[in-house]
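Got a structure for you, written out below as C-alpha cells; questions coming shortly.
In this view, the complex is presented without one of its protein chains, the others remaining in place.
Order as written gives the chain letters A and B; numbering starts at 1 within each chain.
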Amino acid sequence: MADSEVALAAHPPGLQHHFDNSAQQLEASTLGMWMFLVTEIMFFGGMFASYTIYRNLYPEAFASTSHFMNVTIGAINTGVLICSSFTMVLSVRSVQLGQKKTTITFLTLTLLLGLVFLVLKFVEYHEKWVDHHIPGPGFQYADPRYFHQAQILFYLYFAMTGLHALHMIVGAGLIITLIVMTARNRFSAEWNTPVEMIGLYWHFVDIVWIFLFPLLYLIGHTS
Amino acid sequence: MTHQVVSVKTYALVFAALIALTITTVAVSKLELGEYNFVCALTIAVIKGTLVVMFFMDVRRSSSMTKLFVGAGLFWLAIMLVFLLSDYLSRGWLPIPKWWVG
Partner (left out) sequence: MSTILQPHPHPIEEKTNYLNADYGWKSWLFTTDHKRIALLYLFSITAFFFVGGAFAVLMRINLLSPDGLFDHDTYNKLFTMHGIIMVFFFLVPSIPATLGNFLIPIMVGSRDLAFPRINLLSWYIYIFGGIFTLTAVVRGGVDTGWTFYAPFSTTYSNTHVILAAMGVFVSGFSSILTGLNFIITIHKMRCPGMTWSRLPLFVWGHYATALIQVLGTPVIAITMVLLGLERVLHAGIFDPNLGGDPILFQHLFWFYSHPAVYIMILPGMAVISEVVACYSRKRIFGYGFVAFSSLGIAVLSFVVWGHHLFVSGQSMYASMVFSFMSMAVAVPSAIKVFNWTATMYRGSISWDTPMLYAFGFIGLFTIGGLTGLFLATMAIDVHVTDTYFVIAHFHYVMVGGMVMAYMGGLHFWFPKITGRLYPEGWAKFAALVIFVGFNLTFFPQFILGYLGMPRRYATYAEEFHALNVMSTAGASILGVGYVIPMIYLAWAWRKGPISPQNPWKAKGLEWEQSPTPPPTFNFDKPPIVTEPAYNYSGHEEEQEVDIG
C-alpha cells in the first residue's frame, strides 16, 4: 500500500511502481475487489443453491423450523448491519474529504456495530445449543415427522450464518487495520483506496445477510 | 469512481429506506399470504440489495466494466440455480424406461 522504492520527484501517494498513474491503480484495485466479490457471490451461492433445493423438496419441514428462529434477534441484527453499512459509507466519504478524526469515528462505529452483530449471533447460537438444534449426535427436534429435514435445515443455517459471521470477523479485523492506518496519517483525500475497497467488502457482507434473513428466519412465519 | 463526494443526505435517505424495508419485510411475514410471503420477502431483499449496491457501493456512478462484473456475477449465480432447479423440478416429468426403476 505505501510505496517505498522509487524516489521520483512529486511521486503520487500510494502509487506502486508497476502502475503508470494513480487513476490506473485505482481502477485496477476497484475492478480487482469487485472480481473478488464476484467469487464470494459464487462461494455463498453454492449454499444458497443447496438451501433452494432442500426448501423446494421439504417446504413444510422448513416452514416448521421458523418457529425456532429468533426473529427478534435476526431483525435487530439486520438493522445493526444496515447501520454499520451507513457508518462505513460515511467513513469512506470523510476520508475522501481528508477528515481524519471523522473517519476514525465512523470506522470505530462500524466496528462496534459489527461486534454487536457478532455478540447477538453468539447469543442466538447459544439458544440453539440449549434447544439441541445444533446438528450432530445431540440433535433433537420437537416434530418427529421432520426430524431429518429439520436437521438439514439447521445444518444449512449454521453453515450459512457461520460462514457469514466468519466474514464479519475478517471484516472487523480489516477495519481495525484501517483505524490504525488512518490514525497514522496513511490516508488522504488523494489516496484512500484501502478504505474504499474494504468498504465494498463490508457492504457485500451486509448484502449476504439481507438475503439470509428472510430465507432463514421468515419462512412460513405465519403458522 | 469519480472524485465527487456523495452527500450525507443521499446516504441518509438510502439508510432510512433500508430500515423501512426491513420493518416492512418483518411485518409482511406475519401476514397470511401463502406463496406470496416468499415472493414478497425475496422482492424486498432484492430491492434492499440493489440500494446497497447502487448507492453504498457506488455502482450507480461506476464504470461500465464494474457494472458488467456485477452483472456477470449475478448471471453466473443464476446459471447455477436455474440448471440445478431444472433437474430437481423435472424429476418425474418424463417416463423412464422400465428397466431403470429408480
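Observations on the structure shown:
In this text, a contact is a pair of C-beta atoms (placed from the backbone, for glycine too) under 8 Å apart; a residue touches a chain by one contact, two chains touch by 3 or more.
On a predicted model such as this, the values are computed, not experimentally measured, just so you know.
Note on the undisplayed chain: of the listed residues A:45, A:74 or A:194, the one touching it is A:45.
The chain not shown here touches subunit B at positions 65, 72-73, 76, 79-80, 83-84, 86-88, 90-94, 96, 102. Think of the hidden chain as still there; on subunit A it touches residues 16-19, 24, 27-28, 31-32, 35-36, 38-40, 42-47, 49-50, 53-54, 57-58, 135-137, 139, 148-149, 151-152, 154-156, 159, 163.
Just so it is clear, only the chains that are shown with their structure count from here on.
The touching residues of subunit A, when paired with subunit B in their complex, are 26-27, 30-31, 34-35, 37-38, 41-42, 45-46, 48-49, 52-53, 56-57, 71, 75, 78-79, 82-83, 85-86, 88-90, 93, 96-97, 196, 199-200, 203-204, 206-207, 210-211, 213-215, 218-222. Residues 1, 3, 5-6, 8, 11-12, 15, 18-19, 22, 25-26, 29-33, 37-38, 41-42, 44-45, 48-49, 52-53, 55-57, 62-63, 65-66, 69-70, 72-74, 76-77, 80-81, 84-85, 88-89 of subunit B are the ones touching subunit A in the complex.
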